[in-house]
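The following block contains the structure, expressed as structure tokens.
Missing here: one protein chain of the complex. Every other protein chain is in place.
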Amino acid sequence: MRHGEDRPPVLELTTGPVAAYPEVLRAMARAVAYDQDRPFRDRYAGVLDKARRALGTPLPPVVLHGEPVLGLEAAAAALIAPGETVLLLVSGVYGRGFGGWARRHAGRVLELAVPDDEAIAPEAVAAMLARHPEVAVVAACEIDTPSGTLNPMPAIGRAVAGHGALLVVDAVSSFGGMASDAVATLADLYVAGPAKCLGAPPGLTLLGVSARAWAKMHANPAAPRGSFLSILDWEAAGAGGPFPFTPSVAEIHGLEAALELYLDEGPEAVWARHAATARATRAGVRAMGLALWPAREAIAAPTVTAVRTPPGIDEAAIRAEARARYGVLFSAGRRETAGRLTRIGHMGPAARPIHAIAAVAALGGALAALGHPADAGAGVAAALAALAAG
Amino acid sequence: MRHGEDRPPVLELTTGPVAAYPEVLRAMARAVAYDQDRPFRDRYAGVLDKARRALGTPLPPVVLHGEPVLGLEAAAAALIAPGETVLLLVSGVYGRGFGGWARRHAGRVLELAVPDDEAIAPEAVAAMLARHPEVAVVAACEIDTPSGTLNPMPAIGRAVAGHGALLVVDAVSSFGGMASDAVATLADLYVAGPAKCLGAPPGLTLLGVSARAWAKMHANPAAPRGSFLSILDWEAAGAGGPFPFTPSVAEIHGLEAALELYLDEGPEAVWARHAATARATRAGVRAMGLALWPAREAIAAPTVTAVRTPPGIDEAAIRAEARARYGVLFSAGRRETAGRLTRIGHMGPAARPIHAIAAVAALGGALAALGHPADAGAGVAAALAALAAG
Amino acid sequence: MRHGEDRPPVLELTTGPVAAYPEVLRAMARAVAYDQDRPFRDRYAGVLDKARRALGTPLPPVVLHGEPVLGLEAAAAALIAPGETVLLLVSGVYGRGFGGWARRHAGRVLELAVPDDEAIAPEAVAAMLARHPEVAVVAACEIDTPSGTLNPMPAIGRAVAGHGALLVVDAVSSFGGMASDAVATLADLYVAGPAKCLGAPPGLTLLGVSARAWAKMHANPAAPRGSFLSILDWEAAGAGGPFPFTPSVAEIHGLEAALELYLDEGPEAVWARHAATARATRAGVRAMGLALWPAREAIAAPTVTAVRTPPGIDEAAIRAEARARYGVLFSAGRRETAGRLTRIGHMGPAARPIHAIAAVAALGGALAALGHPADAGAGVAAALAALAAG
Partner (left out) sequence: MRHGEDRPPVLELTTGPVAAYPEVLRAMARAVAYDQDRPFRDRYAGVLDKARRALGTPLPPVVLHGEPVLGLEAAAAALIAPGETVLLLVSGVYGRGFGGWARRHAGRVLELAVPDDEAIAPEAVAAMLARHPEVAVVAACEIDTPSGTLNPMPAIGRAVAGHGALLVVDAVSSFGGMASDAVATLADLYVAGPAKCLGAPPGLTLLGVSARAWAKMHANPAAPRGSFLSILDWEAAGAGGPFPFTPSVAEIHGLEAALELYLDEGPEAVWARHAATARATRAGVRAMGLALWPAREAIAAPTVTAVRTPPGIDEAAIRAEARARYGVLFSAGRRETAGRLTRIGHMGPAARPIHAIAAVAALGGALAALGHPADAGAGVAAALAALAAG
């Protein structure tokens, strides 16, 4: 009895988009309101206020109308003035990827890089900035999802603040799943999205913007205006003014429901179940004799567990087998990590300790089916013990 | 980190109502059609046809507008003519419970009873009927959910057919989850519902009616007419005639979606995943040193696994602990079996092998937390092995 | 361009089931909770409390698990002790119809009848009861939907109270659409449902029960117990006790949403839009030279407008034409009124003044298409004037 690959999986333990919360899905089915009519204007203002509370910012956030790659591209375009020097902190695919946009606008792009299974050291950032007082913008990725690694963003943020550069934080895979927000990271542009730990569909960017970032963008003549890429165009909407174009009404409905769930459950409680699920998963993975991708457990992300592909095993076959035998869907690696690891997401509705058990069992069962000696029983026992200890 | 008891469980592994399939839930949100308008009439006819295919009957089934206790009460009232002798086959709570309704209408009610952890032997039925040629109606329960036991209904049906009595089969917990239908069981009234293995909400009865049953009900002057309890009132509706009262439009929408899912996936495939889930659960339970409630594995139901409460453990605490630690919801026993067992449902959307893993781990983890030596790792390993062997 | 009869209508202006409110439909899609788990128990208690507030009763209402014909049959079975005398107040199809159930239980059934286009006079009730001190139960229908007439229930209630008999009120088409509740009508059993003015799907009965009614049912040995028809079985559930059988979880979800909408909008505001829609419809109908079915406008119901079929016109053709030309669905008459009138519902989401305009135009347009001289322009002008005056 195999689960057909044309049928939806039973359990979606991916790195996003995740299977949204049922309350969010039902909110997506709300009637589409006319965006200029009072009920939608009121709702939009309420969403911004909830987003502001979730992001911890004094200023209303900006909602951009595309998934966070839009937000990141828009951040680069708006914050980097022509000719400026940008420092990229590179510990993985997304940290590196920001460079593509940065190079369009910057005069020079410096990189502080570590291997893809390592994390950025705040001291190294401070040292680099000391050597490069000309750096105007620093870009970092808090959790580099393709590696499942976590960078110590608050400390990095303090290093950047000490220097005075503006900081762009890619918090797409951290926000909502751990203690991360626009204030704690000292981000000037804090880029997040609804389709990871908030448990909503993809299609929007949530952007925390500092007062300094607004000032810089206003002063930057090259910052997009009159464009889908523009952050500035949405400033007025944050104060109740007109929308530059029709908002994605249904996505706003979904975001509202996701933010309400998040605030109602309580951010700390949500983070705790992300952490517990990840911890149990890691314990189970290790007890099966497998290696985590991150070099040390201390830098393993609480929202995604990356498991190094054992030698001699076809990595795609692991995922195919887990899906076919158990209906459990994992994510592959991406770009530099493709083929080298399998990723188990713990995001939003998937961040439940019982799903750590399912993940460990499915991974172990799949490996065993492929001839790799993985003791799923021991893995599950270790995962349960980690939960009991937690 | 405990899962609040006021929050919905993460995994609903109950004996019904079950967490309906998402497609069914979305169908419940269809606009409510006026029941006398053509689109709803067409849809209703289509639902009856799909139900007929699922039930395997030559005649259109009857949909009664209450959960299956209505169907069972209605069956007793319509099929048992005043003064007749009824034979109850009692292997559990529901088999026994039919007697309450039967005694209102019958002259005499005989019982063929076995202990609540045993199944009815077809030979015993044949022998009993041979001694009681006056029996007019036999009532049996295919899976007595509170015990998790399975009666060999086709063989029982043949014994009854050999005698000539009419047969009422309570197939509520078997239909849709195993090879059971109105024809295979030789039932005259085959009573099923949508909220178990079909994965739809509770609120309707699906009734397979044989030609003999129609004749008997027509001839029975005491059969309800002009009543919510009436089966006869719905005969015309099965042929496109008027409804005796307003149908539960939304439940019909949900039933339609559930039947479509069932027929599209293929009954055999659906049964296979119920069987595999139950088999893996039983293997896991036994590997943890726990006892199944059914006396022998051969009579363990494929849709629910009843686990005997180990001595010295507070049975309610097991379920509370599984829910609080893992968000996994099991069912308690019921009436005679209350306190003596815990039930793990494998019905509809819960009938997935990976949920057997979660069930075994949650049960083992909960017992361990209560001080009972249950080796969840060994349980999961055995469950995985059962799946691999399946 | 005709609207296909196999396609859903554009505007459902029927007498129920009505096209439920969108919020209610989305609530129907909530995950099906296990009925014995805490979240559903909490929700159920909340629904009873909201229903109690809507019904105006001191005691928690009872929710029966079938559309209100179940509630009416159950009321007759529980409240009428064997041999008692029952007085039926008959001004139409449903008032008359209660007799079918009453005669099963009563010793004698008296009728106080008026023509089907008239209303019951409270004085006549008082006089009848004075002549018949033996009457134990009086049954009345507040709005007899097939006639679109309104009986003055509070005054009738006072007449019954003066005598001491128990009163069953069929409030199915009045509750939620006008100032009617269990207290104002002095009902002992007040029978309502969600699929009319509450704008939810059919499938439940809402039952207001007075303390006297509970006492009488307890004392009545013939009142159903252990039955789908039982009211008594549900008493414990009203106090947080167990359910006698699995509730229709999805219908409870829908009812909750409908009650929240009703209480949030404010009952007076809801009644006002029902009244305004009905008033405008009547003005428009009369301005087109058509006759209302009720003998006097004072007894025309605020939730349904019955329009007498003009002589020489095929009544079914009127409705077919309104549907085919405009996608507007009206209801036919029923039993005694079938063929003699067309009914325009103003219930729940259909009770909107703009729908009065659509109704008048569609009715006028359909009649004109059939060769009947109806001036829809004048009708709409009168309807608008009635709204402006309102």
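Order of writing sets the labels: A, B and C. Residues in every chain begin at 1.
As a convention for this text, a residue touches a chain if its C-beta (ideal position, glycine included) is under 8 Å from a C-beta of that chain, and two chains touch if they have at least 3 such contacts.
All values reported here derive from a predicted model rather than from experimental measurement.
Only one residue in the set A:G254, A:P267, A:G284 or A:P302 touches the chain that does not appear here, and it is A:G254.
Note on the undisplayed chain: of the listed residues A:A121, A:L229 or A:L384, the one touching it is A:L229.
Annotation for chain C: contacts to the undisplayed chain at residues 1, 10-11, 29, 269, 272-273, 276, 325-328, 352-355, 357-358, 361-362, 364-365, 368-369, 375-382, 384, 387-388, 390. The missing chain lies against chain A, touching residues 5-9, 12, 14, 16-20, 25-26, 28-39, 42, 65-67, 69-70, 73-74, 100-101, 195, 201-203, 226-229, 245-251, 254, 329, 331-332. Interface residues of chain B facing the missing partner chain: 22, 26, 29-31.
To be clear about the criterion, only the chains that are shown with their structure count from here on.
The interface with the largest number of contacting C-beta pairs joins chains B-C. Relative to chain B, the most remote chain by averaged C-alpha coordinates is A. Centroids built from CA atoms put chain C at 53 Å from chain A. For this pair, chain A with chain B, the centres built from the Cα atoms lie 44 Å apart. Chain C has its Cα centroid 35 Å from the Cα centroid of chain B.
The set of chain A residues touching two or more other chains comprises 29.
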